[in-house]
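Encoded as structure tokens, the structure appears first; notes follow it.
The other protein chains are all here in position, but one chain of the complex has been omitted.
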Amino acid sequence: MRGPGEESVICDRFEGVFAALTTPFAGEGIALDGFKKNILRYNTTGLAGYVVLGSTGEAVFLADDEAEALTAAVREAAAPGKKIIAGASREATRSTSAFVNQLARLGADAALVKPPHYYKAAMTEDVLKRYFFDVADSAAIPIIVYNIPQNTGLPVEPRVIVELARHPNIAGIKDSSGRLSNLVEVIKGVRPDFSFLLGSGGLFLAGLLLGASGGILAAAAAVPEICVEIYSLFHRGRLVDARKLQIDLVPFNKALTETLGIPAIKHALDLLGYSGGPPRPPLRPLDESGKARVRELLEALGRLPGTGGPAAGWPA
Amino acid sequence: MRGPGEESVICDRFEGVFAALTTPFAGEGIALDGFKKNILRYNTTGLAGYVVLGSTGEAVFLADDEAEALTAAVREAAAPGKKIIAGASREATRSTSAFVNQLARLGADAALVKPPHYYKAAMTEDVLKRYFFDVADSAAIPIIVYNIPQNTGLPVEPRVIVELARHPNIAGIKDSSGRLSNLVEVIKGVRPDFSFLLGSGGLFLAGLLLGASGGILAAAAAVPEICVEIYSLFHRGRLVDARKLQIDLVPFNKALTETLGIPAIKHALDLLGYSGGPPRPPLRPLDESGKARVRELLEALGRLPGTGGPAAGWPA
Amino acid sequence: MRGPGEESVICDRFEGVFAALTTPFAGEGIALDGFKKNILRYNTTGLAGYVVLGSTGEAVFLADDEAEALTAAVREAAAPGKKIIAGASREATRSTSAFVNQLARLGADAALVKPPHYYKAAMTEDVLKRYFFDVADSAAIPIIVYNIPQNTGLPVEPRVIVELARHPNIAGIKDSSGRLSNLVEVIKGVRPDFSFLLGSGGLFLAGLLLGASGGILAAAAAVPEICVEIYSLFHRGRLVDARKLQIDLVPFNKALTETLGIPAIKHALDLLGYSGGPPRPPLRPLDESGKARVRELLEALGRLPGTGGPAAGWPA
Partner (left out) sequence: MRGPGEESVICDRFEGVFAALTTPFAGEGIALDGFKKNILRYNTTGLAGYVVLGSTGEAVFLADDEAEALTAAVREAAAPGKKIIAGASREATRSTSAFVNQLARLGADAALVKPPHYYKAAMTEDVLKRYFFDVADSAAIPIIVYNIPQNTGLPVEPRVIVELARHPNIAGIKDSSGRLSNLVEVIKGVRPDFSFLLGSGGLFLAGLLLGASGGILAAAAAVPEICVEIYSLFHRGRLVDARKLQIDLVPFNKALTETLGIPAIKHALDLLGYSGGPPRPPLRPLDESGKARVRELLEALGRLPGTGGPAAGWPA
């Protein structure tokens, strides 16, 4: 495991900062043009790659053909070397397997898969293991397990992750639980090339310190430079600077992921010149007070032109 | 509101016992033949109607074309006068609306709709109300709100139901929360023709006493006669007899809905000569001990031939 | 088990309506005079007895000497035949045992005992059973298990209750969980003289129908006549009348036990001429809007003189 100032010797892990992509909509459909333009701009940053069809991408609101079009589009627009992870969760084993492979054909490098969670009481550890093993067995690309109990109501416990990690085609976990103890327990028990990707932007630096290989961050859709810089400062051993950036990021990250949610990410994108736009109903656009709050938070991060905030020297 | 021994004066409510239908599978597909045979047999009972594509029907595991075929099949097989309620929940407003109307075209009399629940933190009461009102506005058939927090992780509170009941196209609620206090609070606040359908077989009689109009019961897929008899005894004022049946039903009902789940319902169907079969993965068929338990519970209810149980005199 | 219209053949059960007593305070101390006056007035009703030192009695705020004085006072003031149940929960086994027997010496007929719940993760079913068995072994009076997970965070599951009921000195359960399924599961498994006392006023009638022996009700501290009448009507087979009373009671009961809480019970007592008074801090007296709501709810029940509400004919 690498620490600050150490060289990496492992190549296959998913490392670095991945942006959790939003899905721009236009009228009743998706706005593929805006989606691709966002990616072209992300290509100029130090992002390691992109996650399409995740929670931030409103994947649960998309038809299958929309999901496929988005996956093909990110493949087409992504710069060489940027990895593409695609959300591919369904409730039935067979549906997930089929969808994983369809997205693989369209260019995904890995699939992000949540536990089935509608029949919570039936999802014992054995059933979950069988599900992930079956999906991984049939998948043309590596599987990344996605733990997000605040949305699914079903945590995947660290001891289950450790067992899943024995499957050669289960490559890692994205953990959005906010419980860093998961990270430490998992890392003690898995092979060194297993990827641990943080899903909590506010805990990114702490997670890196404890051995996370990277993060899949909603904040990285809006302020990729800051997230990449935290990662970079950490690996150059500049902990004090990294910490300052991390702490500054917290209020913005909390608004994006807890209090205001996806509409706030999309409004931040609009303010920053990306293609954001409204969410799909039943989600609603921000009201004026929410919009003002997003602007204020971006100003505090120095990400809006002319505001002269503390980080005004950041590259646009 | 009717009590035991009183005449009904309301005609449009969903009243009586509805069977929550299972979905028989055959290999990779659905077994429409078995599904229809089940309904033909149910037609001979006092069931008020059928719920297709519910939680018991493994709706979350079905492709859209399978869901449509099942809805058309139940419409075709159902005897005249049997009402058909179809589960039509999606996460996006537009998807739910479209699916409700597609199922209406295929013969559904009403649609059962859960709250969207993936983005739990964003599902404020206002957002939920807007969602249900939008769906009801565009729906060709009445909407029945479906409260099942143990699966969705998102309760629909009684005060929200009371407000939803003001919409002329929101016809009722199915409540599977197990909290009878919901019933009493809702009934105090809604119009007299609003339907309150219990989803908890163990609380069916108590719910009737407090004013429920009926139930949508998993137990009614396996032992419709017992559920119908509880309803009938209650309305004839024979509380003591109704209570005995209700209490006898509890262990079987608990196995079906809590401890053993859908595979137990399907195994009970197999034992009783219906078309049951295995669930779809990741759900698993019962192991031998589970099967023995289902047999034992059916014997205790006198529903298996030759066992001479306490209710052996029941009509087959 | 008795049903409506049947004769009781069991004598030792705790049956009927028990008032969950409040604790009137005066300055820094307890107001024993007011407390006893309340009981003298309750003596004129059909209440089966009294629960002192329960959740309604703010027992967690009382010093041991206050608790002892209240127990002695209720014993002294209670009319012959009224049973006295005293809350005696502590976290350590030895402390609970000692307190149970101290309250027994002061006149309690039975002790109400919650599970220890601070160390939730350690309170396995085995540990809970050992705790209750140890307490019951050493107790001079019968133990009634108290299940109130909304306050303790630790449900006592029906299967545990069934095992506890095998101990000859564990006489019953008070269930405030609001889950009537508990009742049905417990009653199927316990000896006929085991008492099941409902703690949810809104579910009282439904619980009686399913076999509850009675209730310990906060509402019975304010409107004992209504609670007693529900019980009486049920046992005379007058279900329709009982149901009307039950449904009318729900909004008041919900305010007392959920939305406004103990301060509302005490304010209702003040309005009705009992000794209510303020709660102990950190609980706070009702604000004006809460007081108005309590008055309005009592008027709707016809319990305030001169209001001519629907139940104005009730005895004062």
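Order as written gives the chain letters A, B and C; numbering starts at 1 within each chain.
Basically, a residue touches a chain if its C-beta (ideal position, glycine included) is under 8 Å from a C-beta of that chain, and two chains touch if they have at least 3 such contacts.
Since we're looking at a predicted model, the values are computed, not measured.
Here is the thing to keep in mind: the chain we left out touches A, C in the whole complex. Across the entire complex, the residue among A:143, A:205 or A:301 in touch with the chain not shown is A:205.
Within the entire complex, the positions of chain C that touch the omitted partner chain are 28, 55, 60-63, 91-95, 116, 118-123, 127-128, 130-131, 134, 150-153, 258, 261-262, 280-284.
For chain A, the list of residues touching the undisplayed chain reads 3-6, 178-181, 184-185, 187-188, 200, 202-203, 205-207, 209-211, 237, 239-240, 243, 246-247, 250-251, 254.
The rule we apply is simple: only the chains that are shown with their structure count from here on.
Contacts with chain B and chain C are shared by no chain at all.
Once the centre of each chain is set as its mean CA position, chain A and chain C turn out to be 51 Å apart. The residues of chain A never reach two or more other chains; the list is empty.
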